[in-house]
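In what follows, a single structure is set out as structure tokens and then discussed.
A single protein chain has been removed from this complex, and every other one stays in its place.
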Amino acid sequence: MDHFPTNWGRPRNDAYDAYGTYPIAQRPQNNPKDAFSAGVQHTQQPIVTGTSVLAIKYKDGIMMAADNLASYGSLARFKDIQRLHAVGNNTMIGAGGDMSDFQYIQNMLDELMIDEFTAQDGLALGPAEIHEYLSQVLYARRTKMNPLWNSILVGGFKDGQRFLAYVDLLGTTYSASTLATGYGSYIAQPLLRKAVEGREDVITEAEALEIIETSMRVLYYRDARSLNKFQVATITAEGAKISESKSLDTTWSFAEGIRGYGAQTQ
Amino acid sequence: MFRNTYDSDNTVFSPQGRLHQVEYALEAVKQGSAAVGLRSKTHSVLLALKRSTGELASYQQKMFRIDDHVGIAIAGLTSDARVLSNFMRQQAMSSKMVFNRPIPVNRLVSSIADKAQVNTQEYGRRPYGVGFLVIGQDNSGPHLYEFSPSGNSYEYYAMSIGARSQSAKTYLEKHYESFADSSLEDLVRHGLHALRETLQQDKELNVNNTSIGIVGPASVHEKAVPPAGPFRIVENEAVEPFLQTMIAKDTATGAGAVPPAAAAATGDEDVQMAG
Partner (left out) sequence: MTSIGTGYDLSASTYSPDGRIFQVEYANKAVENSGTAIGLKVKDGVVLAVEKLVHSKLLVPEANRRIQTIDRHIGLATAGLLADGRHLSNRARDEASNYRETYNSAPPLKAVADRLGLYVQAYTLYSSVRPFGISTILGAVDKDGPSLFVVEPSGVFFGYNGAAVGKGRQLAKTELEKLNLAELSTREAVTEAARIIYLVHEDAKEKEFELEMSWIGTESGGVHVHVPKDLLQEAEAAAKAALENFE
């Protein structure tokens, strides 16, 4: 029951006093619903964010790439952030979304791997187990209305098997031979599919790198939250490796001719 | 019974550094009927002797399935066993849920051993009065473990627990070197022979009093076992073909057609919890 007579008989959306015509204490929907609601706040948006992660299957395993940028809104805030993280010898994760949440996840997984190591029974968590674990954690957090704001790719190679799967802040999972998060899922995914699907067992490492680099270049052209400085990871029978940061040659001369972008005034 | 100053409490060390309450709990395990476990390169098996309190009573359950890949045989307080096996099932389910991985058998056994240890150190509790033989298979193949109320767990090639288990142990120690390369049928036969050693004079193994637990690919005597060879309990008529494979003892006890063991087993019942 709404005990404010001034609210009676109004359309629901009108109950919102857009112009602040009431004294603060009486303003509709301005009263805290419970005494602690201001004290307990859950994540409602990401703050410092990373953009796309790309990953494909190829002959020898999985290749994954992500750039080194962490944005603060539209500001390119941190340019040396690593968004790929090896979990043990057989697994690599790459994340877009909130970077502090991602760092939390990294710590959590590192702790988990130490627990596994200290059991000293020769059993180690592989990519499939890590992915399942992540999906359970992310889903549990979202059901508490307090998500870890990431979309994550999990790639791995264990016992001769490639593994590649996706999990996000909702706990949604899927698997495919090419995956991309964020902006990359619109821009790069079609390119990756065209280059990889049906050829997973023939693509060499050099070829895979070319496919990844082509897509990273397109993303750098198209995605305003991206950076031409990125790392590439491979997970093969030899283990999980992350490259040094690298950049690609790009051409921007065409921009001169774009109205509102180049130097022209008209 | 003897009595001494240091045996009424599990939080008291004797001057020799012993824990009498724990030692008494180990005695409770010996009150239960025997269970035997063996392992080859491909299979682990359990064999247990079931008791019944009389002709009108059913036989006491001796084996419990924990998960597809793990099962246990018990000796001692059945109610304690039910609590612990429930806990094991929860651990197994949790591993499946969180990692989508069947729980490694050694970690499952350690988890109940760690629980049991606490009951040997804190006031107001008593140690569990039950011992387990645990069989299971994981990435590293089939395994056999013993869990005991002291909070210890060990991995064995073969082991026996419960009443007169020493006789079974003697049999196992004599033959264990051949178990690794045994077929499932030979392994079960060895197990039955070992279990037979724990019987009282006039008793015999039969379809009513014998349980067999198996992990590993199916035997020729089994039907409808999935290829992964999950844990299953073979009981009643299904035990018959395995019993047939036994070789009669060449002793003069006349192990021919002796009447079934259902006859009153006085002073031989499983220890029951009061109430």
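Residue numbering begins at 1 within each chain, and the chains themselves are lettered A and B in the order written.
As a convention for this text, a contact is a pair of C-beta atoms (placed from the backbone, for glycine too) under 8 Å apart; a residue touches a chain by one contact, two chains touch by 3 or more.
Predicted model only: the values in this text are computed from it and were never measured.
Novice: Taking the complete complex into account, tell me which visible chains touch the one left out.
Specialist: Listed by label, the shown chains it touches are A, B.
Novice: With respect to the chain omitted from the figure, which of B:28, B:46, B:116 or B:234 is a touching residue?
Specialist: Residue touching the chain left out of view: B:116.
Novice: So that we can see where the missing chain sits, which residues of chain A does it touch?
Specialist: 107, 111, 114-115, 117-120
Novice: Suppose we count only contacts with the excluded chain; which residues of chain B make the list?
Specialist: Against the left-out chain, chain B lists 5-6, 9-19, 110, 113-114, 116-118, 120-124, 150-152, 154-159, 169, 172-173, 176.
One rule holds in what follows: only the chains that are shown with their structure count from here on.
Novice: With chain centres defined as C-alpha means, what is the inter-centre distance between chain A and chain B in Å?
Specialist: Each chain reduced to its C-alpha mean, chain A and chain B end up 50 Å apart.
Novice: In the complex, go through chain A and note every residue touching chain B.
Specialist: 119, 121-123, 125, 128-129, 132-133, 136
Novice: Could you please specify the touching residues of chain B with respect to chain A in the complex?
Specialist: Touch list, chain B to chain A: 97-101, 104, 106-107, 138-140.
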